[in-house]
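Yeah, one chain of the complex is gone here, protein chain that is, but the others are all in their spots.
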Amino acid sequence: MPERITLPIADIAEESPDVRTLSFTHPLAAEPGQFVMISDLKGDEKPFSLSDCGGGSFSITLRRVGPFTRRLFDARRGDLFSIRGAYGSSFFVHSGRVLLVGGGCAVPPLFFLCRRLLAAGAEPTVVNGARSADALLFERRFQALPLHQLTALEDAPEPLTAVDAALRLLQNNRFDALYAAGPEMMLASLISNCGALDYQLLIERYMKCGIGICGSCTLDPLGIRACVEGPVLPRATVEQLTEFGVYRRNSSGARVPVNARRSCEQ
Amino acid sequence: MPERITLPIADIAEESPDVRTLSFTHPLAAEPGQFVMISDLKGDEKPFSLSDCGGGSFSITLRRVGPFTRRLFDARRGDLFSIRGAYGSSFFVHSGRVLLVGGGCAVPPLFFLCRRLLAAGAEPTVVNGARSADALLFERRFQALPLHQLTALEDAPEPLTAVDAALRLLQNNRFDALYAAGPEMMLASLISNCGALDYQLLIERYMKCGIGICGSCTLDPLGIRACVEGPVLPRATVEQLTEFGVYRRNSSGARVPVNARRSCEQ
Amino acid sequence: MVTKIPSGECMDATLRTRFLELDLATPLVLPAGVLGTSFSSLLACARCGAGLVTTKSATLTERTGHPGPVVVETPAGLLNAVGISNPGIAEVLREVAVYRRHTAVPVAVSVFADSPADFAELARRVSDSPADLLELNLSCPNVSGEFGAPLAGSPDTVAAIVAAVKHAARLPLIAKLSPNVTDIAAVGRAAEQAGADALCAINTLGPGMVIDTELGLPVLSNGSGGLSGAAIRPVAVRAVHQLAQSVGIPIIGVGGVCNAVDAAEMLIAGARLVGVGTALWSGGIELFGDIGRNLLAYLNRRCYPDPAAVPRLEPSHA
Partner (left out) sequence: MVTKIPSGECMDATLRTRFLELDLATPLVLPAGVLGTSFSSLLACARCGAGLVTTKSATLTERTGHPGPVVVETPAGLLNAVGISNPGIAEVLREVAVYRRHTAVPVAVSVFADSPADFAELARRVSDSPADLLELNLSCPNVSGEFGAPLAGSPDTVAAIVAAVKHAARLPLIAKLSPNVTDIAAVGRAAEQAGADALCAINTLGPGMVIDTELGLPVLSNGSGGLSGAAIRPVAVRAVHQLAQSVGIPIIGVGGVCNAVDAAEMLIAGARLVGVGTALWSGGIELFGDIGRNLLAYLNRRCYPDPAAVPRLEPSHA
């Protein structure tokens, strides 16, 4: 079991007006797609995907959407946080031509994935989707890697959603695998149009324990846990989920519809 | 920490009218001089030195002296016992010319030691002391090993104590080290006559926990525990013990004089 | 008492166990609050080999529970203060109805309230559902800020609630007890006399607290939480043994069971059924299958025809 540790923020990077990356110095053992549970012990602890990890440090990238992310967003270098993980399943790292499709603040975990894909000899193409140019995340970081990046902005003069951009690429190119992370409706629309291509999705559910014991994050009708068997799920599993794109459970366990809002804003 | 295990007796050997060896099939990790705590869970658990260990089995050799050893003595093949250990310190295995002096039912642990000494290339001489011929233990087992054995019988036509036999050997030969186990008065007399020779003694005290927590077996004035820092103690330690050969503590912790009776009979 | 490993193995043992008129496929139980929020997680446990599954404790109305952290790892254990989050009894019973459409494996609905009247109302609602059993959570240590001392702390309170529920419920009744009392047997007897059909013991221990020495704050947002997992198993085994000597109704033994040896230990202590909760954390729900298989092997090796035939510890043991 990974231990809980209390670490000071080693570095903070502004990514957009409401997104920041917090880095911590610690040799965390983690794979891309995994998440950590972070708390300031002042009431609340939330899951965040790793946006990078390696060389004795790791980072998360968060969007300010509510009370807890506001506290994280406003934290300063040296502030201490209780961190446990890394938890959950991770992306299977292919070595062929792969397409990564991300939307909003679910893009950063794909950056960590790209590092591993490149190390495994894969040829990644990244569709980096955002509402607007200043909401675009990690554009420069992806640029620094030897891969093909395509940005898709919804409010551009020629609006383009990440899904549309991805489908265009899929029509004209052969890919061995697809990785996607982002708002659930975006993921649902993407996979209903991607033919027979093998895919893996990063799926978010309400998480309390993060370790598969509380039942908060289970997925119908399989009863698997998004925090243990997920958050990264392969196509074979996703195809069996009756709730995917339809409903999720809130903090009491009640079902609520999945709406069109983007990840980290729901 | 070694785990507690419940094992059936695999084999029983008669050693003398009141001494038996019980063998168990289990790959116990143990060194010569160490002991196990054995119980039938019917009220009582007692320490016994390993008389052999290796090749997936181990054995203890016990003298019937009281209620618990009587139950062990009367046990049959297949009877189950709760066993924990091996506990305590072990003999440092030298590789030169070494003298082993044993008395009574403290002789068997020296057999396990001899195996290790021979494996390390040592040249052991064993003084095997007993009250009478039929109380002599492990004579044949020692004979089967490439070492020199000398038996010392107190009731022989020419009575000889183990200590006298040992001292004679020491006078006429050069040894690199001395190992001894037996009645405390025998040990005390041996070491007060052995000159500057390096020695290690197997010392018995009343043991309850066997793991250094209950304080039953501590040795004055060092406060060391016979079950953890002992039962094998080097010369440098023994020389500091004010209670050795003088008193020991009983099951309530009260001091009682060490008498002349032999080990396993006190 | 058996003192020898039998030489000839038997081959025909079964895990089937009678419990309150129900015929369970295994004596293994998913206890309340561990998974059990959705029909699908209950179903997954049933399919993996639980003979009985229990829902997370339900209250009359929706509760979001405590903010995080709601769990913290401790040596060989877990401290939790989830705070009885649940969507309310109506939603819970809807999940139970969906569950029932998929399987015949019995399900117990656990309920929690702070008055005999509310417990009775919950009991009525559960009696009108497809649930098989009703469990009263009298022992949650994590909501004392809201509800005061755990109900199972006093034999009189327990008796009052059980009596009120017995009157209202048409389902067999399990009273779930707290270990955080000086004499659990007295509480168990009170529950039995008031009409409980079975006991479940133990709920989480303590409560306990873990403090972060860098932040100088408790890790759990609730401050304290209940201790579960292997660390508490000796206390659970003793509690079950004490209860088994003191009551005639069957007992679900819960607390720190991680494998078939632990399950056998609970049976010997006097449990009819054995819960597996915190161990699912590291073992996954496949644990129900593993424990079942190894328990069956134990029964066969010892020539016990079924779990109920495992000889119990004699009453003389403290």
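A, B and C label the chains in the order they appear, each numbered from 1.
We take it that a residue touches a chain if its C-beta (ideal position, glycine included) is under 8 Å from a C-beta of that chain, and two chains touch if they have at least 3 such contacts.
On a predicted model such as this, the values are computed, not experimentally measured, just so you know.
Enquirer: Of the residues C:G49, C:G188, C:P218 or C:G277, I need the one that contacts the missing chain.
Expert: Hidden-chain contact among the options goes to C:P218.
Enquirer: Pick out which of C:S41, C:T55, C:S129 or C:N180 touches the chain that's been left out of the picture.
Expert: Spelled out, the listed residue whose C-beta touches the missing chain is C:N180.
Enquirer: Quick one: say which of C:T74, C:S110, C:N137 or C:S246 touches the chain that got left out.
Expert: C:T74
Enquirer: Which parts of subunit C face the unshown chain closely enough to count as touching?
Expert: Counting over the whole complex, subunit C touches the hidden chain at residues 1-3, 5, 74-77, 79, 144-145, 149-150, 153, 180-183, 205-211, 213-218, 222-224, 227, 229-235, 237-238, 241, 256, 261, 264-265, 268-269, 298, 311, 313, 316-318.
Enquirer: In the complete complex, which positions of subunit B touch the hidden chain?
Expert: 1, 3-4, 6, 37, 39-46, 80, 82, 84, 208-216, 218-225, 228, 249-255
What we mean here is this: only the chains that are shown with their structure count from here on.
Enquirer: Quick one: point me to the chain whose Cα centre is farthest from that of subunit B.
Expert: Ranked by distance of C-alpha centres from subunit B, the top chain is A.
Enquirer: Counting C-beta pairs in contact, which chain pair ranks first?
Expert: Chain pair with the maximum contact count: A-C.
Enquirer: Whole-Å distance, subunit A centre to subunit B centre, using C-alpha means?
Expert: 64
Enquirer: List the centre-to-centre spacing of subunit B and subunit C in whole Å, with centres computed as mean CA coordinates.
Expert: 49
Enquirer: Give me the residues of subunit B that touch two or more other chains.
Expert: Counting only residues that touch two or more other chains, subunit B contributes none.
Enquirer: What are the residues of subunit C that contact at least two other chains?
Expert: none
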